[in-house]
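Omission of a single protein chain aside, the complex is shown with its protein chains in their original locations.
Letters A, B, C and D name the chains as they come in the text, with residue numbers starting at 1 for each one.
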Amino acid sequence: MKLALHDTPNLSLNPKTSLWKQTQKARVAFLYLLPSILLFSVFIFYPMFKTIYLSFFLTDQQGEAALFVGLDNYQDLLTSQSFHKSIKATLLFVLYTVPAGIIIALFLALMANEKLRGIGFFRVIYSSTMGISVAASSVVWLFLFHPSTGMFNRVLNLFGIAEIQWLLDPDWALFSVSVSTIWLNLGFSFLIILGGLQNIDEHLYESARIDGASYWYQLRRITIPMLSPTLFFIITISLINSFQTFGQIDILTKGGPSESTNLIVYSIYKDAFINYQFGTASAQAVVLFICVLLLTILQFKLGEKKVHYQ
Amino acid sequence: SQSKNNENESSNNSSEDNTEESGPVEVSFWHAMSGSGQEAIEDVVNDFNESQDKYIVKPEFQGSYEELLPKFRSVGGTKDAPAIVQTYEIGTKYMIDSGYIEPVQSFIDRDNYDINQLEANILNYYKLDDKLYSMPFNSSTPVLLYNKEAFKEAGLDAENPPKTFNEIKEAAAALTKKNGSNTERFGFSMLTYGWFFEELVATQGGLFVNNDNGRSDQATEATFNSEEGLRVFNLLNDLNNAGHFGNFGTNWDDIRAAFQTGKVAMYMDSSAGVTDTIKNAPFDVGVGFIPYADETERQGVVIGGASLWMSKGISKANQEAAWEFMKYLQTPEAQAKWHVATGYFAINPAAYDEQIVKDKWAESPQLKVTVDQLQATIPSVATQGALISVFPEARQQVVTALENLYQGGNPKEELDKAVEATNKAIEVANKTKK
Amino acid sequence: MNIRNKLLLYLLLFFSAFLLFFPILYAFMISFMSSDEILHGKFFPAAFHLENYLKVFDRLPLLKYLLNSFIVSTSVMIGQLIVCSMAAYAFVFIQFKGRNFIFFLFISTMMIPWEATMIPNFITILKLDWFNTYQGLTFPFFAAAFGTFLLRQNFLTIPKELHEASQIAGLNTVQFFIKVVLPVSKTSLVTLGVYSFLSTWNQYLWPLLVTTNDSVRTVQIGLKQLQTQETATDWGVVMAGVIVVIIPTLLLLFLGQKQLQKGLTQGALK
Amino acid sequence: MKKVELLNISKTYDRKQDVISSISVTIEPGEFFVLVGPSGCGKSTILRMIAGLEDITDGVIKIGEKEINDLPPSKRDLSMVFQNYALYPHLSVEENIIFGLHVKKISKSERKKRCSEAADMLGLGSYLQRKPRELSGGQRQRVALARAIVNQSPICLMDEPLSNLDAKLRAHMRSEIRQIQRHLGITMIYVTHDQVEAMTMGDRMMILHNGEIQQIGKPIDIYNRPANPFVATFIGSPPMNLVSCTNNWKTGEININNHLRFFIKPEDQPAVRNRQLTVGIRPEHILHSSNRLTNTIKMQVQVINVEVLGTETIFAFHLGGKEWLAKWNGQWRLSVNDIVPIEIDYNSICLFDKKTGGLIKAPAKIERHIIEQEVMI
Partner (left out) sequence: MKKVELLNISKTYDRKQDVISSISVTIEPGEFFVLVGPSGCGKSTILRMIAGLEDITDGVIKIGEKEINDLPPSKRDLSMVFQNYALYPHLSVEENIIFGLHVKKISKSERKKRCSEAADMLGLGSYLQRKPRELSGGQRQRVALARAIVNQSPICLMDEPLSNLDAKLRAHMRSEIRQIQRHLGITMIYVTHDQVEAMTMGDRMMILHNGEIQQIGKPIDIYNRPANPFVATFIGSPPMNLVSCTNNWKTGEININNHLRFFIKPEDQPAVRNRQLTVGIRPEHILHSSNRLTNTIKMQVQVINVEVLGTETIFAFHLGGKEWLAKWNGQWRLSVNDIVPIEIDYNSICLFDKKTGGLIKAPAKIERHIIEQEVMI
C-alpha cells in the first residue's frame, strides 16, 4: 500500500543491456494498463481537457466556447459570494460526513467482527445501505424529513420538543443532508472496514491477549495500526466522494435553502444544466478538481506516515 | 441484437426519405411528464396512433424539464433528434434561438390551419412577432387553494376567498392557529418557486424584464425589483414576520401534504395539481383566483406549463407526422380527455363543451375556476409573460431571494440582489449570442 | 467474552441494526399504505395491500427495466473487474519507470467530478452512435480509478513469497496474475464487484442521458417516472417502486456477503 | 510459580476426529516441562488450549488450584512464544518486545532495562529499531523469544522457540532459557522437536503421538526405559533399531529371521513367556567387535550406507530384512559394501511386546558410568 513505491535498485541498469531490454517491464506494464489508459483518455482526460479549455471562455447557449475571457471566469468565482458559500458548504459537508461516517462504520465493523451467533445477519443489515440507490434513499429521507408528516418531527412532537425545519432551515439543512449521506455511505464504509479487520492476523490478537492487553489497548495498538491501510483507503475515497455528492442534494434540497446546501458539484450541475453557463461551470469544476487533488496529495503525504504497510 | 434494433429505430427519425415506403412513419416524441402525467400523455398518443394508420408517435420520457433540455440541445440538428419535443414555457426563448426547431407557423401557413379556435391567452405566450413557434400543449396557471373547513372554523366566508394582498393578510391572521411555540396551522403558504412570484408580479401588471418583457426586443435587464415585485416580497415578509406564513420549501409534495394535513389553510398551486388535491384532501377544498395588490387592478395570469416543438433537419415525412400529431392534439376530444385526466387547460376551449368535461366539472366545480381565471385575463405584455433565455437562472435567483427573505432578509435588498445576478446572466447570454 | 458483555453487545447490535434499517423498513411499510394512511403519518399499514405493487408493475415495464439494469450492471461489473485488476496488477507486480506518476494520474481521475465530464462524454457516445445501446451505458465505466486503487491496495498485501514462488515455478506474468493473484484476492474482487454492480445499478443521470426510449433503460429511471412534479405524487406507489428497485440489490448484497465472508476467511496465510 | 493441571483434556477441530484425546498431566510449579512428538501430533494445540486461545472440547484445565477453562487468555497471566512468531508487523523490534510490559503498566525505566537485557542476551541489540519484515528468520524468532522473556510471567509457553537458530546460538539459548526459568522460578511448557533440547532442558518430558500420551518422565529415564516402540524410535537419534523376531518360550532362544539368534537370560524368561516379541537395539549399542567384551552377540555385516559426522560415524546395514543403523564414535573410514564385525551386548537389548507394544526388558547397566566409583586416583 505504498505510494512511495520502491524504485528498485535494478533501475541502475547495466549499461550493456539495450534500451529494448531496459524498457521491457515498462512495455509489459503498458499492455496491462492499456485498457484503462484508453478508456480514461476517452472518457475522463479528454472531457477534462475540454473542461479546462471551456473554463477560459464564455459559452453560448449551445454550450460551445463563444468568447474568450481568459481568467475572468475564475476571477468572477473568487469574488462571487455564492461561490464562497458553496465552498463553505462543501467544506462543512465534508467535515460533517467523513469523520462521522467513518467512525460509525468503524464502530459497526468492530461489533460485527466479533465471532457471535447470527453475526451474519447484522453484517447484512449494516451493509444494506450500500444496496440502496441515492434516488431511492433520498425519496425515503425526504419523507422522513417532511415538515408536516415526517417521522422525525413526529418523534420530536412526541417528546414535546419544538419541530425542526430539517430541510428548510438553512441552519439545519446541511446537517440533515449530511445525516442522510452518512447513512447512505455507511454500508460501503462498513464493508470495507470489516474486510480490513478480517485480514488482520489472528495470531497478533492471540499474542496480545496472552499479554493481557485490554480490548481498548488492542484496538489502539493493534487494530487501528493494522487497519490503517484500510482506513487510509476509505478516508481517501470518502473524502473524494463527499466532495462530489450530488444526488441527495438534487432530490432533498436542490441546493437550498438560501444556498446553504449548494455544494460545488451541485453548483456546477446547475450552472451547466440549467443555466447553460459551461464556462463558469467548467471553472468551478477545475477549482474543485484542484482542491480535491491538493487535499488528496496532502492526505497521501501526511497520512502515509501514519499508515503501516505490511 | 438489441442495439441493432435501436439503431434502426433511431434511423427512422433521421432524414432518410425512403422510409416513407415502408409502412407507417414512426416518430419520437420527447416529453418530461412523469407520474400520472405520463399515463395521460401515453393515452392521448395511443388515441392518435389508433385514429389513423400513416403515423406512429412514440412517447419517450426524458426526465424533468430541466433534464430534457440539455439533452435536446446535444442531439438537436442530428439524426437522433426527436420529431417532437416538449419544452417548458421558460425554455421558449432558448428554443427559438437554438436553430434546431421548425416554427409550427410554417405548417400553419401552409395548411391555413385555423388557430383562432385555440385559447388566445395561451397562444399569446408562445407567439413572437405574430409568429407561433411551438404548439401549446400542457398549460397551467396558479390558483389559490384554501381549506373551507378552516375558513368556517375561523369565522371566514368559505365561499368568498381573499382577493387582494391585504385580504390575504387578514385571512391568514385569522386562520393561523398556535399551540405554544408550535404553529398548528399556518394561514398562508407559497411554494418557494419563482413561477408564483412571476405570476404575482404579472397579475399586478408588472414586468419581469425590460423591452416589454423581452417581446419587443432582446431583454437586457431584469425589472422584477419594481414596486410590483417589492409588494410581493413585502407581503410574504409581513406574513412571515407575523408568523402566519408557513415555509414548506421547494418541493411540491411537501406543501401539498402540509395543506392536506391541515398545517396550512391557504396556498397557491398549479391548476394541474388541483384535481388531485381536491381528491386527496379530507376536507372541502376551495379554489380562488390568485391575489393581487390592493393598489392595482387584477390583470390575470401568465400561462405556464409546456409546449410542443418540431425539430428542424429531420425528414419531411417525420415533420409531417409531427404536424399531424400536433393538430390532433388540438381537437376538442383530445383536449377534453387531456384536461380531465391532468387538470391542464384545454388549449381548445371547445373542449369544455365535451360531455366528459361537463361531468368532471359537475363533480368538482372548483376546476372551472381555473379556466375562469385564465379567460378573465387581460392580454398585455405583462400577462403574456417574459421571454428571456436565462429564465431558469432568474428563477433560481428568485428562489434564493425568497429563502433569504424567510430567514429575515430585507425584501428590497434580496430582490435587488436577485435582479443583479439575473442581469449578469442576461449580459453574458447576450454577449455570447451569435 | 462473558455473558454480560455478550448481552450488551447483542443489545448494541440490535439497536444499531434497527436505527440503520429504519428508513428501509419505513419505506416498506409505506409501500402497503393507501394515500390516506400515508398522509396521516402512520407507521404500520392497516393491512398489507398489494395494490401499490400491482400499480407499479402496471404503470411501467418494470421487469424489462430490471432486466436491463441487471445486464448493464453485470457488464460494468465484469468489465471493471477485468480492466481494474489488470491495471492494479501492473502497479503492484511490475516495476517500471514512471509507475508512481501513472498511478497518481489514475488516482487523480477520481477527483474529477463526473457531472463535469458528462456533457462531453454524452457527445462522445452520440458520435460513436451508441445511443440506446448497452455499450453506451457501460463502456465509460469499465475503467475506474477507484477499482484500480482498491485492488492495488489488496494486491499489495499478497505475501511477496507467493510471487517469488510462482516465478520460480516458471509462471509468466499472465499466469501468475490469473492463477495466483486473482484467486488469492477473491475477497476484494467480490468487494469491487459488488460495489461496481451496485453503483451502476444506482445510476440515474447517465442512463437517462444516453437513452431516449425504454429499450435499454434501467430501473432507476422507472423510479423517477413514478414521481411527479406538478401533479401529486402517489407515495405508496413510489415506495412500492423503491422496494422493487432495492430488493434485487439487497438480495445481491446478501448473497455477495456470504461469498464475501467465505472469501475473507480464506485470507492469505500469514 | 504455579501448577498447571490438565484433566482429561480432549480437542477436536472438526467435531469428527479428536486431535487430542483425553490427556491428563500435572505440571508442577517451577517445572521445566517439555512436550515432544511428531509433526501434527497436537503439541501446538495443547499449548494453545493452556493459553486459552483454543476452546477445550472436553476436560478441565487448572492453573494453580483454579479451573480456568473459561478464563480469557489475558487473565491467565502467562507468556507465549508462537511457532510462527506472531510479531506485530507495524511495531519496531523494541516496541514488539515491550508490548506486554506496556499493558502491565510497568515503569518506563524498567521496561527499558528489561528490553535491553533481553536484546543483549539474544543478540538483537543492533536491530531494535527495525521492523520485523527487515529481519531474517532467526532474528524474528529471537524477537518472539525476547518478548516472552521480558514478561516474567509465572507460566511460560514456548512453541519450538529455537527451530530457526543455528547450533551455536541454539546451545547458548538453551542454557539461557534454562537459567532464566530457574532464576525466575517460572513454570515452563516447552514444545520442541530437537532431541538435544528435549533431553537436556526438561525436568520432565511428555511424548505425544496422535493426540495421545505415550510416556511422561525424566528425559533420561524415557531414553533408557522407553515405554513402547514409538517412544523408543522417537527419542534418540538415530532411532532405535526395531525388528520382530520369533522366540522359543522353552529354550528362550530368540531368532531374528534366522540371521541372528541369542538366548534370553533366565531371569528375563518369565516376562517373555507366551508373548510375541519385538527386539530393539540403539545404534550406539551396536559396537565394533573388539573381542574385549564377553557374553556378546557377534556377527559380521555389510555396510550399505555411511555418514561420517565430526565425532561419530553412522552406518547402515541389512539384518533380518530390515535396515539397521549403528553409531560409532570417531570418524571411521568405512565404505559401502565393507564387511564389518559388530557385537551387541545382551544387556543393551530392549524387548517389547509385539502386540501391546509394552516394554518387557530395558537395556541394563549399559554405559552408566558412575564417576565416584571409577575415579580414585
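Quick note on the criterion: contacts are C-beta pairs under 8 Å (C-beta built on N, C-alpha and C of every residue); 3 or more make two chains touch, one makes a residue touch a chain.
What you see is a predicted model, and the numbers here were worked out from it, not measured in a lab.
Engineer: Consider the whole complex, including the chain that is not shown, and state which of D:11, D:114 or D:142 touches that chain.
Structural biologist: D:142
Engineer: Of the residues D:195, D:210 or D:269, I need the one that contacts the missing chain.
Structural biologist: D:195
Engineer: For the chain that got dropped from the picture, name the residues of chain C it touches.
Structural biologist: 159, 161-162, 164-172, 175, 179-180, 183-184, 186, 266-269
Engineer: Which parts of chain D face the unshown chain closely enough to count as touching?
Structural biologist: 13, 36-40, 44, 83-84, 134-139, 142, 160, 163-171, 175, 193-196, 199-200, 220, 223-224, 233-239, 282, 284, 288-289, 300, 305, 307-311, 313-314, 327-334, 338, 340-341, 366-372, 374-375, 377
One rule holds for everything that comes next: only the chains that are shown with their structure count from here on.
Engineer: Return the distance between the CA-based centres of chain A and chain D, expressed in whole Å.
Structural biologist: 58
Engineer: What positions in chain B touch 2 or more of the other chains?
Structural biologist: As it turns out, chain B has residues touching two or more other chains at 67, 70, 74, 257, 261.
Engineer: Note the residues in chain D that touch 2 or more other chains, in rising order.
Structural biologist: 72, 84
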